[in-house]
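One chain of protein is taken out of this complex; the other chains stay put.
Chain IDs A and B follow the sequence of writing; residue 1 opens each chain.
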Amino acid sequence: MRFLHFAVMLAVPLLVAAGEPDPAGFRMDNYNAPVPDTLAGAQVVDAESLASAMADGAIVIDVMPAPHRPPALPADRPWLPVPRMEVPGSLWWPEIGRGAISPALDVWFRGRLATVTGGDPGKALAFYCKPNCWMSWNAAKRAIGYGYRKVLWFPGGAEAWAEAGYPLHPGTPEAPPLDP
Amino acid sequence: MKPIFCAALVLLSLGLARATRAGENEEAQRWELVRNSVYHGRAMQDAGDAVQVIVPDRALDAALVPVTVRLDTPKRIVALSLFVDNNPAPLVGTFHFGPAISATQIKLRVRVNAFTPIHAVAETEEGTLLNASHFVKAAGGCSAPSTGQSADIAANIGQMQLRRTRPDDGSPIPAQLLISHPNYSGMQTNPGGANFIPARYLETVSIKTGGVTVFDLATDISLSEDPVIGFSYTPAGDGGVDVVAHDSSGAVFSRHFESLAN
Partner (left out) sequence: MLREGLSRRKVVTLAVAGLVGAAVTHRKAIAAIAADMIEVAPGLFVRTGLTEIATAANRDAIANIGFVVDRESVAVIDPGGSLADGLALRSAIRARTSLPIRYVIVTHIHPDHILGCPAFAGDHPEFIGHAALPRSIAERGEFYRAGMHELLGDEGGAAVMPDRTIAATGTIDLGGRKLEIRAHGPAHSGSDLTVMDSTTGTLWAADLLFVTRVPSLDGSVRGWLRELAALDDTNPARVVPGHGPASVPWPDGAADVRRYLETLAADVRAVLKRGGDLDEAAQVAALSERGRWQLFDEYNAHNIAHAVHELEWENAQ
């Protein structure tokens, strides 16, 4: 069963990229731009494949930036960002998709991954944000660099999930340490 | 000189322009959440004619939507709050009125995400809350262009103008206070960089005439860049006006305006 799922994921048709390799390193800026078709070390998935992977226990991580409460905003002034609708069951870890992250954020990301995978580098992890955004590509690449062996990248994002007919649920972001 | 505040809001959401009005239920739920965050369940009445929220039909520019609140009631109004429901910081500001205010009309420019109710809540001296609203269609306005040059902003920050016309009959003086300030929300990414432009916004604006309070305004990031505040006041003492504004970086800007020449 697992092998079939794996084969399905590999069989997802990819747009031909004329044999170009992925860019080296991370995408450092201008995140909202057309993304590559591949990520070395990751499997590119569409909504259906992601749903299958989730049924198999994959952990799904949303990396969309979240509005920051201005640090100086007094406690009595309301801060109520309109909810982001995401793939149900997602963990929401904003900021880890940036090209350069602070040491504190790096430590935080490694720690969260270790916790949610129970220390198992073979545990499936899926990363997404929205279409034409490099942040999920960066985050997935980072996880591969940490040694995770089963990293999925879902470039279609919450939009593609909804377009495929799956429901979205409002998410709550975690609060990683922000860049100074 | 318009920052990308609202463009950032659009990008940070699902990236789809909110080009339709949400259902009544959704709107009512959102308003309940917003008003409870400030009034904590206190009862509110429909203001009827006592409070009117007026916004131009054709949205000019969602980065500086002019909102007029008209107050027409024999009751004394002690405070007025303005809300843009769908903004992440939905409370634009709260005015606490002093003896020198003529609480007939307040004007503000606000930042608006596409399609949202705007609420004004006036508080009488007995503690009654009067609620009025207006729906704003600011279609596409959140793409407000950023033509600001940071050198200009730094040079001009905190400069003020007080525009007044003198009525003939000694009745209260209508005025507009203009403050040059970028009101950075802290959510705007530095183009080409990974960092955010640090938040820097006006927190309080206090106006006195002859030492008597006109109003104290507490505000934050939903107020437009380069705010313009319209109000009417009755001059006191020598008729001069003193404005003191604090921003979130700790900077204080103040200016004294002489009384109008006769």
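One rule holds for everything that comes next: a contact is a pair of C-beta atoms (placed from the backbone, for glycine too) under 8 Å apart; a residue touches a chain by one contact, two chains touch by 3 or more.
The structure displayed is predicted, hence computed values, not measured ones.
Checked against the hidden chain, the listed residues A:P23, A:P83 or A:G145 yield one contact partner: A:P23. For chain A, the list of residues touching the undisplayed chain reads 15-18, 20, 23-24, 27-30, 32-37, 132. Within the entire complex, the positions of chain B that touch the omitted partner chain are 1-2, 4, 7, 10-11, 15-17, 56, 58-61, 64, 66, 68, 107, 109, 140, 143, 145-147, 156, 159, 161, 163-165, 174, 176, 178, 180, 191-192, 226, 228, 230.
Here is the rule we use: only the chains that are shown with their structure count from here on.
On the side of chain A, the complex with chain B involves touching residues 28-30, 32, 64-68, 70-73, 77-82, 84-85, 98-100, 130-131, 158-159, 179. The touching residues of chain B, counted against chain A in their complex, run 9, 11-16, 30, 33-34, 37-38, 86, 88-91, 113, 185-187, 192-196, 199, 201, 203, 218, 220-221, 248.
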